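As you look at this complex, bear in mind that one protein chain is not there, while each of the others sits in place.
Residue numbering begins at 1 within each chain, and the chains themselves are lettered A, B and C in the order written.
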C-alpha cells in the first residue's frame, strides 16, 4: 500500500522568514517530517500549492480535486489550512472519487514550539490506511466525516456538527 | 469512545537528568504530549511503570496484562520500549482480551530533537479507534499484527516477519 | 553584581496564538529563558511593554529611558525589537546615564525553530557584566557602540556603520 501526500499550505507548513519578520511559506516541511517520523510506508509527496487556506479560491480547490483524481494512489493525505479545510473536504466529498482521502493540518506551525503538526500527521497517516473510501478530516485525534464536521474557531478545534 | 493510555516507560518517556548527566525516567511526558496534540477524545492516562524495556520482566508484563484486562475502556494504547515491545505484545495477544490494544513507543525520546514520539503517538491514537479487537504494534507509520512483526535492530525499525 | 532585564517586546518575545493564527505577544518568555539558561547571577525581570519595535513611539522610548534611570541596578539588558533598536539605543546613549546598558533581541522568535534568541541573550548577559558604562547593541555575537551601528535589513544583521 502506498500513500500520496498533497501539500497545499496552511499553518502546518508556515515558515518564519527572519529577514522579512513574517510567517509565510518557503517550501513544504514534509520531507523533514517524513524523516523525523521514520515512516517506512511507500510515500510520494506532491507540493501542489502553498496557500493560507483563507486565500484559497474555487480554482485552487479544483486543482486539489484534479490532483486527487489523477493520483495513482488510492490513499491520499492532504495537508491543508484549518480555516477552510471543511470547504475543500466538501468539494472532494461531492466529487465521488473512489479513494480514501484524509485532510489534516495544524493549529501551530510545525516549526513553532508545542506544534500539533506531527501528531496530526501521524494520526492521518495511520487512519488513511484503514478507512473505507470517502473523504475525512483528521484533527484533535479524531476522524470526522466531511459531511459532519465544523471548525469551532473560538475554541480552535474541530467538532461534529 | 474513550481511550486508556498505559505508560510503561521506554525511549518515548526518557528524561535527561542534568545533575546526573544521564537519560533516565522522571515521570511520563503524556500530559504534555496530550496538551500539545490538542486531543479532544476522552482519554485516561495511567502511569503503570517507567522501565527500559530491556529491564522488563515477566511480572511486569503480567501487570500490563492485568491493567488492560481491568480497564473499563475497550481501546488501549500502551507506551512501551521498542526492544521488547514484541514480547509484551505476545503476552497480550495470547491473553485473549476482548479489546483493541495498540503498543507504540519511540526510537528517539520525546524531549530530544528529531523525535518520532509525537508522530507514533498520533498514529496509535488514530488507528486504535478504528481497528478490530486484537493486539497491534504501531511504528514507522504502519500497523503490525502482534504475531507478525519483528524489530530490525540494526536498521532501527519494525518490519513484517 | 545584579542585573536588571527590561522586556519591551520585539521578535524575541513573539508568541504564536493558535486560535487567532498570528504571531503576537502574550507575556515575556524571560522567566522560562532564565530557567533554561541556569543563570545564577541575581536578576530582576521587568516587563515594561510588549511592542513590535516598528510600533514604538517617542513616549515608549521615554518610558524605557525612565526605567533605566530609576533602576537600582547599574547593569541593564533590554530585550527589544531589532528594527528600531538603534533608535532606542540613541535615546539612551544621549541621556547620559551612568550605567552599562545592553540592547539585544532576536531575528527569529524564542519559540520558533532555529531561534537566535538564547544565544543573543547569553551574549548580552555575559558582556553587560564586563563593559564600561555606556549603551551598546549586542547582536550577531558582536558588541556595537550605539553611535556606530546600523541594521542591514536586507541581510538581516547588524554592522558597524
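In the analysis below, a residue touches a chain if its C-beta (ideal position, glycine included) is under 8 Å from a C-beta of that chain, and two chains touch if they have at least 3 such contacts.
Keep in mind that this is a model prediction, so the values were computed, not measured.
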Touching partners, among the displayed chains, of the absent chain: B, C
Positions on subunit B where the hidden chain makes contact: 11, 16, 18-19, 21, 23, 83, 107-109, 111-114, 153-156
For subunit C, the residues touching the chain missing from this view: 33, 35-41, 107, 114-116, 118-127, 129-131, 138-143, 156-159
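We adopt the following convention: only the chains that are shown with their structure count from here on.
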Nearest-to-centre chain - CA centroid comparison: A
Equivalent interface positions on subunit A and subunit B, same or different at half: same
Taking each chain's C-alpha mean as its centre, the one farthest from subunit C: B
Distance between the centres, which are taken as Cα means, of subunit C and subunit A, whole angstrom: 38
Averaged-CA centre spacing for the pair subunit C and subunit B, given as whole angstrom: 44
Whole-Å separation of chain centres (CA-atom averages), subunit A against subunit B: 26
Per-residue multi-chain contacts in subunit A, two or more chains: 107, 114, 156
